[in-house]
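Omission of a single protein chain aside, the complex is shown with its protein chains in their original locations.
Entry: subunit A
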Amino acid sequence: MSTSPSLQNPPVLHGAGTPDAPATAPSRTQRDGSNSLGTFGVKSGLAQMLKGGVIMDVTNVEQARIAEEAGACAVMALERVPADIRAQGGVARMSDPRMIKDISDAVTIPVMAKVRIGHFVEAQILQAVGVDYIDESEVLTPADDEHHINKHNFKVPFVCGARNLGEALRRISEGAAFIRTKGEAGTGNVVEAVRHQRAVMSEIRKSSVMNEEELYAFAKEIQAPFHLVKETARLKRLSVVNFAAGGIATPDLYQADAALMMQLGCDGVFVGSGIFNSGDPAKRARAIVQAVTHYNNPKILAEVFIISFCLVRVANQVQISEDLGDAMVGLTILKGGRMAKRGW
């Protein structure tokens, strides 16, 4: 792909079904002459505005509205939540652009959507639909087992997963404006996300005391561009926003996982399957939003937990917990294998 996708000629939307589907977003570049749209500053800037917030997986307009009312700072529009992708198997692709557009029309907060690793045409389509952020995600089936999307070619910003500093910096060098951990989505087990966050932070701390010769060797070792390694060492943090993702939504105590990731240095969290498969999604969603804001205040966290415990108890009484157990695939078994290995 040598040129950025034209906004004047939207690609044909396979699966959208209607010829009048997604209108393209008008561009001011023609009017202005100078190209100030989609700079890295506005791409990484939007991620900065999401900090301290919770991004929730939603599969329809009703869930998106509940998430917005509960204080989500953005929603991730999906056809199937990761727990279902694991359970059902098969090739998981980009969601129906019409569903994404309906969600965009229903809420005022940013709408994100996932594309398959390396599938730049899916990304062109989502950019034409007008999504606010694209997640090049290992949760979907990879379309390319060697290359990621050249994200510099797009006006829409990208978030990508990373297990360690080298992977994070490779994604940033490809144009990602936002990084997240690659915890195992749909398992309800936070251990992988913790491992990735610990790895990134530890490698940054190590690099921050290295001299230039050592940084050259370190860049080679972690397979990352030297200038990004040097910049990270100087800043003592990633140069873009870093969220926790994958396995943060266990059926009951997920606020504790979210606060744990925040105390480990994440800027915010993505939460998935748990919320909308639970007894009272609105209250649970609100509790996790509060837990992320007050992650450092155990007194407020305790109050939030008490509400959550009551919900679990009520849910048990009305037998909702069985459904919940089904939806969350299992706490330790990684059915469908480890997704984090996808991405190169």
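In this section, a residue touches a chain if its C-beta (ideal position, glycine included) is under 8 Å from a C-beta of that chain, and two chains touch if they have at least 3 such contacts; residues count from 1.
Heads up, the rule we're going with is that contacts and distances are computed from a predicted model.
K.L.:
Which protein name, taken from UniProt, belongs to the chain you can't see among "glutaminase", "Ribosomal RNA-processing protein 43", "NADH-ubiquinone oxidoreductase chain 6" or "Ras suppressor protein 1"?
P.N.:
"glutaminase"
K.L.:
Which of these touches the unseen chain: A:Gly130, A:Pro225 or A:Gly265?
P.N.:
Final answer for the missing-chain contact: A:Gly130.
K.L.:
For subunit A, which positions touch the chain that isn't shown here?
P.N.:
7, 25-28, 31-32, 36-39, 41-42, 45-46, 48-53, 65, 68-74, 104, 106-111, 127, 130-133, 155-157, 286, 289-290, 293-294, 297, 300
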